[in-house]
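First the structure, in the form of structure tokens, and then the observations on it.
Missing here: one protein chain of the complex. Every other protein chain is in place.
Chain lettering (A, B, C, D, E, F, G, H, I, J and K) follows the sequence in which the chains are written, and residue indices restart at 1 in each chain.
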Amino acid sequence: MQILVLNGPNLNLLGMREPETYGTITLSDICSEMDILARELEVGLTHYQSNHEGDLIDRLHQTMSKEAAVIFNPGAFTHYSYALRDAIAAVSVPVIEVHLSNIHAREKFRRHSVITPVAAGQISGLGSTGYLLALRAAVSLAASEEEGNE
Amino acid sequence: MQILVLNGPNLNLLGMREPETYGTITLSDICSEMDILARELEVGLTHYQSNHEGDLIDRLHQTMSKEAAVIFNPGAFTHYSYALRDAIAAVSVPVIEVHLSNIHAREKFRRHSVITPVAAGQISGLGSTGYLLALRAAVSLAASEEEGNE
Amino acid sequence: MQILVLNGPNLNLLGMREPETYGTITLSDICSEMDILARELEVGLTHYQSNHEGDLIDRLHQTMSKEAAVIFNPGAFTHYSYALRDAIAAVSVPVIEVHLSNIHAREKFRRHSVITPVAAGQISGLGSTGYLLALRAAVSLAASEEEGNE
Amino acid sequence: MQILVLNGPNLNLLGMREPETYGTITLSDICSEMDILARELEVGLTHYQSNHEGDLIDRLHQTMSKEAAVIFNPGAFTHYSYALRDAIAAVSVPVIEVHLSNIHAREKFRRHSVITPVAAGQISGLGSTGYLLALRAAVSLAASEEEGNE
Amino acid sequence: MQILVLNGPNLNLLGMREPETYGTITLSDICSEMDILARELEVGLTHYQSNHEGDLIDRLHQTMSKEAAVIFNPGAFTHYSYALRDAIAAVSVPVIEVHLSNIHAREKFRRHSVITPVAAGQISGLGSTGYLLALRAAVSLAASEEEGNE
Amino acid sequence: MQILVLNGPNLNLLGMREPETYGTITLSDICSEMDILARELEVGLTHYQSNHEGDLIDRLHQTMSKEAAVIFNPGAFTHYSYALRDAIAAVSVPVIEVHLSNIHAREKFRRHSVITPVAAGQISGLGSTGYLLALRAAVSLAASEEEGNE
Amino acid sequence: MQILVLNGPNLNLLGMREPETYGTITLSDICSEMDILARELEVGLTHYQSNHEGDLIDRLHQTMSKEAAVIFNPGAFTHYSYALRDAIAAVSVPVIEVHLSNIHAREKFRRHSVITPVAAGQISGLGSTGYLLALRAAVSLAASEEEGNE
Amino acid sequence: MQILVLNGPNLNLLGMREPETYGTITLSDICSEMDILARELEVGLTHYQSNHEGDLIDRLHQTMSKEAAVIFNPGAFTHYSYALRDAIAAVSVPVIEVHLSNIHAREKFRRHSVITPVAAGQISGLGSTGYLLALRAAVSLAASEEEGNE
Amino acid sequence: MQILVLNGPNLNLLGMREPETYGTITLSDICSEMDILARELEVGLTHYQSNHEGDLIDRLHQTMSKEAAVIFNPGAFTHYSYALRDAIAAVSVPVIEVHLSNIHAREKFRRHSVITPVAAGQISGLGSTGYLLALRAAVSLAASEEEGNE
Amino acid sequence: MQILVLNGPNLNLLGMREPETYGTITLSDICSEMDILARELEVGLTHYQSNHEGDLIDRLHQTMSKEAAVIFNPGAFTHYSYALRDAIAAVSVPVIEVHLSNIHAREKFRRHSVITPVAAGQISGLGSTGYLLALRAAVSLAASEEEGNE
Amino acid sequence: MQILVLNGPNLNLLGMREPETYGTITLSDICSEMDILARELEVGLTHYQSNHEGDLIDRLHQTMSKEAAVIFNPGAFTHYSYALRDAIAAVSVPVIEVHLSNIHAREKFRRHSVITPVAAGQISGLGSTGYLLALRAAVSLAASEEEGNE
Partner (left out) sequence: MQILVLNGPNLNLLGMREPETYGTITLSDICSEMDILARELEVGLTHYQSNHEGDLIDRLHQTMSKEAAVIFNPGAFTHYSYALRDAIAAVSVPVIEVHLSNIHAREKFRRHSVITPVAAGQISGLGSTGYLLALRAAVSLAASEEEGNE
């Protein structure tokens, strides 16, 4: 089973950027932690990060023929990218939305997500642990979908 | 007379994506139907699709020296891309906005278009027929503009 | 195949009224253009205009036994007549909403239509050409409904 | 004692129109059921239906010299006819508002009634039974008003 | 010079209806007072009242060939009849909006007028005196328009 | 057939509390009137009143194994208790919402009910008569549900 | 009988300021016209203009012992000066609000008046004629109040 | 280490209630699954469910001296219980909010949580798996808090 | 004269909870200070605190036969408990609302009180001093009510 | 210790103005009562009233070198004078906001105070007693600030 | 060339007031810096500060005959003084709006300016440097206007 880990705009700066909000852990640290858990759960991971909305849409389209589930932190696109929302609705794999910080305890615009209504589920506020939980959830969801399809 | 047919994000998945909303006809089917009508109306068509907002803006800029009218389905950019709106306002060719589904009978956010106020007209809810009607409208508009300029 | 062309309040003044917004073409000019196209498409047209909401509702009710599709410009009723909306939802023929001007580029109240959610489709901003396109769309819709019913 | 049963726009189509929402019972069926109960309660009924707001206002005005109470289903006028609201406030007989369906469980615009603030009471969601309950309520209200006037 | 005095829904009940809000003077009393002043000002008056929106629109259309100005109390249509608004905008004679009561000191929905933006002016809260002032204003406006046209 | 009559907060004070709004009839008077009608209609009634949201939820849960319908005046919980709403949605018996006063003619917050969208119907503004009508409606609804289940 | 003519901020610039909106007539021209009519109606006028909210409040307080009515153009204070509103409510003389332009046909903030709910009436959009009509209305109101007090 | 699993109103009906939304798994099934994982993670669990807001507040207060973290599904209290929010803010243990369904893809009122701003994190839409992930998160959070306090 | 001091949810934690907002003084400290002032003013006090909305309503009902005034800090119920609001409106004793902190300088939801419109007065932001001032106000209000009743 | 008692617009009319809302006690009566209590509490009072926003700002600026606390009834400036709000935020003495009536039980605009967020506390609805309580609060606040500064 | 530097309410306290927001530089320091630059640019400056809205309006009126441009920091009047807005629209000299702090990063009410729509331009968030830039802009604007008038 193959799973896509998709990270949106500015997440490449993680660890360098506003550490009081996002901590000092880098995106590559998170990827390493996820890879360890992925081996334990016996699934393969692909990591992809981009600051370009169009690239994220293109990569989501490819997932239809490549992966069984997506773990997606859309960054600030969470709040306005209806194009990403449509891309998620269009592809048939389950998407788990992850946010490092508790977006509901920050600025007002961060409390509204245009992505969540089409996501399978959302995990927020649990830092890098959230990615690991999302991986467990993704494996569990993809497994039960496979069962359902048999 | 040359006319640009511009399609925005996720329209490349047409026919594969949510058929209960968008039907089973593909974008390439629509292009073929339009090409037939274009020959009948004796105009040339250029087809362009992209999931990247920036690419669509760049292509709209080129239209100033290339085409007499644009048929544009902005997909989800309809609802938030003020940059596309400004691009349309900036180029001097008439733009006909097309939507396959009746966007006013769907989710609330789909009822608001930031594009329409700068478009020449809008056709929605008529499926692929809408593209053909838009082509007739585009030819008619471009013809009367040419007359006006003479 | 018989099609109803329904025009709402103040459209009888077309050509005399605010020409900078609505042009100098009269409603009877539009009817003539439509009749020519109707003959070409081999369908019959009935024209009806009224400034009375109740008359338009009564006429829509009759369409159930008389016509295969309706082309409807509800004029200002577009923005508040839930009674007309219910009438359209109640009768089983497809309705194409037409507006001469681009209602989305005018006063704010004109941007909201209570009719569109129950219409099959909407064409706006294309002047009298919009009526001709609506006729083509109506014929196409009615034809495919007939096929579906066979 | 005489009571007016007033039905607004599109209710003449009851039973033919959107049966999943309104059922298959016709307006004439409801009138018959009411007439039976009216005889049991020893009151006279007058039935009036119109799709014309002005006709309903004119009829409400006449009620001042004719009836002791009104049972009124304003249909879609419920949501915008301030003229009907003023007519009810102007005549001195109590008005019971009835709706076949639960208007609070449908589209958002149906949840707002401009009529209710001037009605004596409202019954909704109980189908044709609602009309019968309204008749009992009307008789009870008119009786206690008469007592009060003695 | 001929002037139309147009009264909307429920104003036929004036004097009988909610006297604590509207006083005990009847519409026919007001007409008589206006006729006296009209003779003094040497203009002719036509009085027209209807509870039907469509009738008021039809009558406004006729004013184009008959009267030099209109005094209009739209009653509750003030708050939602965009069709009447369009009729006023369509005819070329100045319209003075009159309200007996101070609509800004009553229920919230009465504070919003869809008519005022296309009226020449508005007089409210001054009871039947308001009609007499409106007549003076109408004569003055019509006179200066005539001058302007010479 | 057994029916639950459920009354929410402050209804125990009925008759003592704000008589200009709620009248002088007490809750126990209403119960007596309902018991008489219940005997006539040959159904059994259980009366329960509480000022505690949790108690009302617990009692609604028990109704699943005890009663065929519920008559419910949620008092002020009408306006914010989503927990009661979920309880009604969870149990499979029809619930008729009753209000003594016309909640739409009072303070703005009273016009919004979070309960109505999951209720079978609503009766308001008809005083204690409303409870009796609700009993008739409950019996009629429960009877037709039983029929449907056979 | 003595009447106060009160003019608020920027009205001293009338005739010099934005003539496309306010015309070329000056405040002193209007005062002269009013004085002539006042003599005709046999009342005395006091004119007062200030750009200071506090001065206008102080002057309104004095009116209690000096004048029988006030004609007031509050200028931009119309839209936010609750202190002026309270001053008008506090003094016992009737106040007629006047606006030269049709404030309902201009920027959105101009459509809301905090003054009108406590004014006896409002006249707007009729230019300097509005002041003359207001004078007639003020005399009529003050006269009937005097009668009422006898 | 001891952890509290707190469940709010109507969750006692889980499995019996609206299975198309919440599935057929019961609350006691979820508790059993959690107990197994708790043993694996070597922590103790206490389960508590109530339909009474006050009981949940009282139980949260006790957590200060008893547990290191709380897993909380507030049910419908999520949307309005500021009292529960204050209780969470008052006690010093981290709280993980869990929802079985994706609350952002349901009715509008379910999208707003008054609890989330004071929760450590939120997991939603992942069914009973969400509780297990929350347990892992709670253990991880409590462990790092303990470290921080040493 | 007997006075009830009523404290709502989470106030039992006062002094332990968020001291930067609420200080280190405990509820029992405040009660002691109030008892001293009560003796000085020669009135009797009853203290009652609960986290249960229903308990607070029940206790307010009892006040009708027991106390002459109520000092009430509704805690978070301030913002949504319309049931408490109705209870206050129903009992005939004056209620003084007290808040320790300045609720208008905190989160937005704390600025709206559903209780205040039915309270005799409100004191906020003055810490425990506010309770002492409320006691003085309560005695003064109850005294003048007693006078008024003689 | 010196304390400023500041009264805003229209409070000079107290006792003459709308006695059903504000009672018959005059501002000078209130000043006398406060002077008596001030002597008892051994503080000096300065009274200042103005209808001019600018005067109130100037006087607040002077307080920095003159007084230890301010008791302020801003009258209608409460609802819009951000300039007064900034003046209070700029001077370093605590300000107690007082309102004679319960502003939350009156017109909607009176419920919003732009002053409260920068005030130390607020007392409303307690009539002239409110001023006396504010004096006690001001003395208490100023005393504890002095202590804090030592 | 003569330029007016206008400062609104509370700016006289600059340097003494909330230094964490506004810094320690005083208004007189800023004036000195501006005078130096003015000499360099060979223009004359007049400085005027007032806490009185009316004084600022009066001074703006005088600018018509005295100055070629205005640099204006309206302080808190920015957010509600439509009277100042009208004064700026009335005088024919260009006005540059200046704010020391970034008003868009502070409280919500500070983000809305009623002045900006009639100002030539706005400079905010750049501290005292903003005044110097405004001076350069004012000179440049006034120069090009003079050119245009020649």
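Quick note on the criterion: a contact is a pair of C-beta atoms (placed from the backbone, for glycine too) under 8 Å apart; a residue touches a chain by one contact, two chains touch by 3 or more.
As the structure is a computational prediction, the values presented were derived from the model and not from experiment.
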Legend entry - Which displayed chains the hidden chain touches across the whole complex: A, B, K
Legend entry - Absent-chain contact - pick from A:41, A:76 or A:105: A:76
Inset, instruction - Quickly run down the residues of subunit B that touch the omitted chain. - result: 52-55, 57-58, 61, 64, 80-83, 85-87, 89-90, 114
Legend entry - Residues in subunit K touching the chain absent from view: 96, 102, 104-105, 113, 116-126, 129-130, 133, 136-137, 140-141
Legend entry - Absent-chain interface as seen on subunit A, which is shown: 8-10, 12-13, 16-18, 50-55, 75-77, 79-80, 109
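The definition used in the following text is that only the chains that are shown with their structure count from here on.
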Legend entry - Rounded Å distance between subunit J and subunit K, as computed from the means of their C-alpha atoms: 32
Legend entry - Centroid spacing, where centroids are CA-atom means, of subunit A and subunit H in whole angstrom: 23
Legend entry - Cα-centroid distance, subunit C relative to subunit H, in whole angstrom: 55
Legend entry - Contacts with 2+ other chains: residues of subunit C: 52-55, 80
Inset, instruction - Pull out all the chain pairs that touch, please. - result: A-B, A-H, B-C, C-D, C-E, D-E, D-F, E-G, F-H, F-I, G-J, G-K, H-I, I-J, J-K
